[in-house]
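Of the protein chains in this complex, one is absent; all others appear in place.
The block that comes next holds subunit A.
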Amino acid sequence: MTTTIGKVESMRSVFGKKLAEITQSDSMVVTLDGDLGNSTRLATIEKEVPEAFYQMGIAEQNMICVAAGMASVGLQPWVCSFATFLTKRTYDQLVVSIDQTMANVKLCGAYSGLLTSNTGKTHHSLDDIGLMTMLPNMTVIAPGDANETRAAMEAMYNYNGPVYIRLTRAEDIPNFTTDQSFTIGQGKVLEEGTDVAIITTGSMTYQVIKAVKILKNKGLSLYVLHLPTLKPIDSEAIIKAAKQTNYVFTVEEHYIRGGLGSIVAELLSEEYPTTVIRIGVQNEYSECGKNESLLDKHGLTPEKISGRIISKVYN
């Protein structure tokens, strides 16, 4: 399959619009904001469905448990904040009140990864995949484009249980997925080749698609597996990718520890021992900078990703 690139839609704008549609169609769905709605675009609900919008203020721990209490009475709350505050600041509340009770709460981590409008390390979320996939009852989704975000949100709405969705603020990702429906736990093969498997998730899949063009020019045959669900993980698709190729790389806008790279390496070490090269943020804190500079510094531009793969394969 060759990836076709569609129009650019902002993930956060689609997030706001889709959630407004859901709240309009179902009065049991409510939204909770941690005073960031104008950034995350949860503000769309305040504007279009004000009775479904609850402002919880700058108090994330309370917000998480309020959502759990609402869910226990039958509502379906969607809680939205910056990914770093939504996960780290409330972790015990997420464990005890959401995950242990299996509350039907949807957690929306906006501004995940490095691209947070130049706000620096306090606002970067590079550990949320690790934190959230660690929770036994949690489902974790990181869509790759706006179209997939829309489809994933519909799947989240129809799923009964806690779900975390990791969204990027980047606004230059064109739609490369075309599916109208989303199956939780299913990976998508974007390229089928035999030399190198690149396994990606979320915002990095588009960077990988661009890297693939560079790599093809170097004569490599690429296998690209996009994993928009990190838990439950599509083990079969990962093993298949490893079996069909000679090298496995993972790419994520996250620490290489605890995220996609760890998940793939852990799985393959037991099921099909393979060397896994993890591309992502190393053991260090990030800093402020423009999107392009940050991706470059952490080796996540198409040029850096392809360069890393070439140096490994042709070395």
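The criterion applied here is as follows: a residue touches a chain if its C-beta (ideal position, glycine included) is under 8 Å from a C-beta of that chain, and two chains touch if they have at least 3 such contacts; residues count from 1.
As a working rule, contacts and distances are computed from a predicted model.
K.L.:
Choose one: "Uroporphyrinogen decarboxylase", "Acyl carrier protein", "Transketolase" or "Sugar ABC transporter permease". The correct choice is the protein name in UniProt for the chain not shown.
P.N.:
So the chain that does not appear here would be "Transketolase", according to UniProt.
K.L.:
Determine which one of A:P50, A:G74 or A:P273 touches the chain that has been left out.
P.N.:
A:G74
K.L.:
Return the single residue from A:T31, A:Q93 or A:T229 that touches the missing chain.
P.N.:
A:Q93
K.L.:
I'm checking contacts with the chain that's been left out. Which of A:V30, A:A110 or A:A152 qualifies?
P.N.:
Here the residue in touch with the unshown chain is A:V30.
K.L.:
Which positions on subunit A touch the chain that was left off?
P.N.:
Spelled out for subunit A, the touching residues are 30, 54, 56-57, 59, 61-75, 77, 92-93, 95-97, 100-102.
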